[in-house]
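Our next item is chain A:
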Amino acid sequence: MKLLKSIASLSALALMAATPAVAQVKLAYIGEISGQLAVSGGNFRDGVVLAVEEINAKGGIAGQRINLTLYDTQTNPGVARAQTQKALDDNPYAVLGPVLSGNVKVTMPLFIQAEMPHFIGGEAADLVTLGDKYLFRTSFGQQIGMPKIANYIRDEIKAKSIALIWVNNDFGKTGRDNLLKELASRNIRLAADVSTEAGQVDFAADIVKLKAANADAVFVYSNEEECARIMREAKRQGLKGPFVGDTTLLSQKTIELAADAAEGVQGHVGLTSDAPLKEVEEYKARFQKRFNYVSDHNGIKGYTGVYAIKYVTEKKLGGKFDRKALAEAMRGLTITPKDEPGILIETTWDQNGEIDRISFLAEVVGGKQKITKILPKIGK
Partner candidate 1 sequence: MTPVLEVRNLRKTFGGIVAVDDVSFNVNDGEILGIIGPNGSGKSTLFNCILGQLQPSAGEVFLHGKAVTRTRPCDLNRLGVSRTFQLLQIFPQLTVRENLILAGQEHQGTMLSRLFGRRDAGLTGAANQMIEFFRLGHLADEKAGGLSYGQQKLLDAAMAFMAGPRLVLLDEPAGGVNLTMLQSLRERLRAINAEQGATFVVIEHNMEFVMALCTRIVVLAEGRIIAEGDPADVRRNPKVIEAYLGH
Partner candidate 2 sequence: MMVSKKTLAVAAMALSVVFLLVAPFLFKPYGVFILSTWVVMTIAAIGLNLTLGYAGQVSLAQAAFVGIGSYITAYLTTRGWPFWSTYMLAGTSCFIVGWLLGYPALRVQHHYLAFVTLAFNTLVYLIFRNEEWLTRGIYGIMNIPRPEVLGWSMAKPIPFYYFLLAHLALISAATWALIQSPWGRAFIAVRENPIRALSLGVDTRRYTLMAFALGAGLGGISGSLYAALVQFIDPTPFALGLSLNLLLMVIVGGSGYFFGPFLGAVVAVLLPEWLRFAQGYYLMGYAALVMLLMIFCPTGLLGFADRLLTPKAKSDSGPNPVLPDSAAPQKAAG
């Protein structure tokens, strides 16, 4: 199935290259297509590809077809820097990616130097504070997401102590550190702090530790498969929740893999393809039709990033491809699905490229993610 897709996308690329008569605008995607975090990078890529194909089918951005080039960082900082240089040498209009926070950091000086707008997937809190005026997020930084979760733990779960299990990589560690800060300021005690490995299979020992902590709630912060394995082992050992989590724990993939072990899990979801919004539901269907699997939040990040570029270029710059002006126009901008359906959810960027969006409280009921509450944008 993926084979057909690959051939299709290759031939699509060939087609693009074979039609030079039409004016073209270059976009680049720099991301983790191979390596440990290929799932995130792959989803982001497919989101980007889907948006580009849709836009091209309708005549491109301001009449110019998008010529998309993909650059694989292999989840390795040295390679990320090389590939970013390569992408910049090609002089694209704007860049999508990188997805991983570490790869965002290593490439940052190059983007600053080239004054190149780039729409990143990274969620580490500090990314918007490092002086890159051309960086724009496509999802919340953890410093926005984690307070919402901490509030939720304090107000809805009413937990006084919490046991934390997290995956020790770029994603899990930064999230854990931010959450710890928020918990401390809300006087919620950390009863256990269990680090796990990416790709870990046997969580028996970890769950034993969580059980021993005897906390009011368990917070699970890992990638989808590991979340699923954690929930299965928790169920086996009879660890009573409540289990709280973030986007990954509540994703459809985790639910599918964990089966009934995920039942009752609750938490805060920043961005989800399960959001009860017409635009998101349609996006999810289109994505699944095109790639034969269900998009996660990284797919939405890539998809909306491309549409943001399209919207600003057409509506704010009058169809002029001026990347400094693009960056300028992005700051303080709000795009609503009414203006541009491809943005899916109303989104505001601040002066630093940080994002503001609605988010969701959700619960797993009957093997499905159920949105229980929509949290408004912070700026409202």
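Keep in mind how these were chosen: all candidates are chains of the complex that A comes from, given by their letters.
Throughout what follows, contacts are C-beta pairs under 8 Å (C-beta built on N, C-alpha and C of every residue); 3 or more make two chains touch, one makes a residue touch a chain; residues count from 1.
None of the values given here were measured: they were computed from a predicted structure.
A.B. asks: Looking at this complex, which candidate touches chain A: 1 or 2?
C.D. replies: 2
A.B. asks: Under the stated contact criterion, what part of chain A meets candidate 2 in this complex?
C.D. replies: Residues in contact with candidate 2: 6, 10, 13, 33-34, 70, 72, 74-78, 81-82, 85-86, 88-89, 102, 105-106, 108-109, 124, 126, 130, 168-170, 173-174.
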